[in-house]
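For this view, one protein chain was removed and the others were kept in their places.
Labels run A, B and C following the written order; every chain starts at residue 1.
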Amino acid sequence: MGKKTINVDSLGELFHKIKSGGKRILAPVEKDGVILFGEVASYPEVATGYIQTVFSAKEAVLPRFEEILRFSSEGRDVVIEEESNKPVPTVVFGVRPCDAKSLSVIKAVFERDYPDIFVQSKIDSTTVIGLSCVNSDEYCFCTSVGGAPGDTAGSDLLLTRINDANYLAEIITEKGESIVSSAPELFSEAGNVDKDRHLAQVNRQFDLDELEKRLPALFESPLWAGQSLRCIGCGACSFVCPSCTCFDIQDETDGARGIRLRCWDSCGFAQFTLHTSGHNPRGVQSKRWRQRIMHKFSYQPGELGTAGCVGCGRCSRACPVDMNILQHIKDILEAR
Amino acid sequence: MLAKMRQKAKDLLSSGVVSTVIGYGEGSGNRVRALFIRKPDDADKLILDERCVQNLAVYLTKREVRALGRPAVVARVPVMRTIQQLMFEKQVAEGEVAVIGISPDSQVLDFPDLKSMAEYVSAIPFELSADEKAAVEKLEKMTAGERWNFWLDVLSGCSKCYACRQSCPLCYCERCTVECNQPQWVSVPSHGLGNLEWHIMRAMHLAGRCVNCGDCFRACPLEIPLNLLTQKIITDIADKFGGADEYALNAFKPDDKEDFIR
Amino acid sequence: MSEFEPKIIAFVCNWCTYAGADLTGTSRIKYASNVRIVRLPCTGRIDFMLLMKAFSRGADGVIVSGCHPNDCHYTSGNFHARRRWIVFKSLLDFMGIDVRRIHFAWVSAAEGAKWAEVVNSVVNDVRALGPYDGYKNLAPIAADWRIQDAG
Partner (left out) sequence: METNVYKPYLMRIAEITEETPDVRTFRLEFTKEDEAASFSYKAGQFGEYSVFGEGESTFCIASSPTRKGYIECTFRKAGRVTKALAAREKGDTIGFRGPYGNTFPLSDWKGKSLLFVTGGIALPPLRCVIWNALDLRDNFKDITIVYGARSVQDLVYKKELAEWDARPDVKLITTVDPGGETTDWKGPVGFVPTVLEKASPSSADSVALLCGPPIMIKLTLPVLSNLGFSPENIYTTLENRMKCGIGKCGRCNVGKYFVCKDGPVFTFAQVNELPPEY
């Protein structure tokens, strides 16, 4: 829809304009040495010089817990009340292209069959200002799963640093356009810019289609047990993942009143699939590890038309026992 | 010392004394990771340096690792302490595990049995480092209100991924209290109350058992200093009960001192 | 607005304090009615989780009481409990939880008057501290409803 440039020094003013337009801004901020998305009041609070936030931007649309029902009992009757979970108009700033792409996975999961209004309304009221990657590390593999360090998919406005003073601002959607038109004086027309020159170099490391093709036949392979022997069964990989969406539902009460909460859950947990009878279809960690890989690279491509992985590398970075997903995928592709 | 450790692993495997050696190997980037060595020739993949700190005793109670047969484990002092505690709690019995001990100055130690390992490690004083003590004291000096705000703040990021629990070799329960729902003792969602309850519970269930290996802190994706809680308890137990018990909360003295019971 | 009346939950052992509290009643000693007694077999059974649950469910103060040292019906339950309380109270304090709301006592079956005194003093102390909303409001539901109720 158009290319503009914006001066680094104008971002403060842009933030001011967005805030005065009634939107909250989430952006990467540093807290005790850890970079996380948090609400910011002004641009100088935004962290710089990092590869990835620990948690992804998914929390803007799928919070770690949220109310999905509100009720109260009066004697034998129950009254269902209006739930308090309403979307807040939000601009998420500094979203990496991989995270931006993950929003389409989340959207696909929650839209199909039974549309989930809580996720949908949050997606609808969120504007994504993406930030292309100028750096990457050995855990990044976006290009192997159909993304790129400067990919525009999922962003409404994508910023790419093109020199010390300026960002290239690519307007992708109408939401992006409305950000620009809220402060047109801050943007200038971009001339011919070779965007790729300013992006991180992330080499393609495996063939996603080949992986999808191979996986079904590997269901009973001993490789899962071998790979997951050191896995300790925590949920760090799922919780930092931008496209993991599995959840639990929990009731909480205060006297006769209560709420039903949806909260993050992980296929890595032993209890995730445990039946009340004690039977567990995925009773050991290797089966749970297999589920994680199968779901992302075999089931979801078939069901949603997109892999459930965007190559951000967060799971590998966060894993306490160095379960490196990229390495594991390469090993899977080499298995005979 | 590296050569000696590898040789020891080789010998244990080729003599059939153990079927797996759990040790450290090169991981991705500059990281190390747990290796499960099944063949004597693979023992050369084992490494040992200052990065090798994961408490490998966590694998001794893992079902799939147990299924591999008798393991040997590369064990620095905290790992040996863990095995001692696991023995006390009847999770590991004499003869079930072989230990390739590593002394504080990185010498390979030979133990004929777990009993001699326990004797060795009991002789090494169990105390916090100066930095750890300072961190605990810093919090103690704050007002109660400051401490409350400190903990609400650091715990606010917790997503309950349970990496702290899963990385802990002494959190081996098949069903954790947080998963007991009749009643629901701890709130499952990671809101303020759920997080506070979870971390109090975790620390209390490790009281007198924690060996201060630091894996819970290292495992946390947010680097929450949650081991401050167990370190505080370690300090208290040493101060008030004099330590030396295998499991301080499983014991008592008729004259334990307190100043708050009416 | 009427004066704040604290809700106090007392976890007591069956053999000493419960009998002691019974004696308070049969001796017709009057004491604050703010307390709800939960009887357990022994102080050794009083899990710290019960105390946390009391606070999250709206208690403003908690009393834990059992047999005097050496008087435990099960010989050593109270000794074990004492160690646990020492560690637990210190941990809560370290986390900034208001330990002025948690009171421990030894009350024997013969100490009806002491039970009344313990309860009265705890109720007075906690009344002065006010409601413990800081703890229970950590749950979204509690905080939410309270805001709604306030109008």
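Note that a residue touches a chain if its C-beta (ideal position, glycine included) is under 8 Å from a C-beta of that chain, and two chains touch if they have at least 3 such contacts.
As the structure is a prediction and not an experimental result, all values here were calculated from the model.
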Visible chains in contact with the missing one: A, B
Touch criterion as defined above, residue of A:2, A:21, A:222 or A:281 at the omitted chain: A:281
Omitted-chain contact residue, chosen from A:8, A:29, A:69 or A:208: A:69
Options A:113, A:164 or A:189, residue touching the unrepresented chain: A:113
Hidden partner interface residues of chain B, rising order: 181-182, 184
Touch residues of chain A, complete complex, unshown partner: 68-69, 71, 73, 76-78, 80, 83, 109-110, 112-118, 120, 219-220, 245-251, 253, 258, 260, 262, 265, 267, 272-277, 281-282, 287, 291, 294-295, 298-299, 302-303
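Assume only the chains that are shown with their structure count from here on.
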Separation of chain A from chain C, taking each centre as the mean of its C-alpha atoms, in whole Å: 45
Sequence positions of chain B contacting 2 or more other chains: 187, 191
Residues of chain A engaged with two or more neighbouring chains: 65, 252, 261
Contact footprint of chain B on chain A as seen in their complex: 31-34, 36, 54-55, 64-65, 137-139, 225, 228-230, 232-236, 238-240, 248, 250, 252, 261, 263-264, 266, 269-271, 284-286, 316, 318, 320-322, 324, 327
Chain C residues touching chain B - in the complex, by the definition given at the top: 48-49, 52-53, 56, 69-70, 76, 79-80, 82-99, 103-106, 118, 134-136, 138-140, 142
Chain B - residues contacting chain C, complex: 139-140, 142, 144-152, 177, 183, 185-187, 191-194, 196-197, 200-201, 203-204, 207-208, 229, 232-233, 236-237, 240-241, 248-254, 256, 258, 260-262
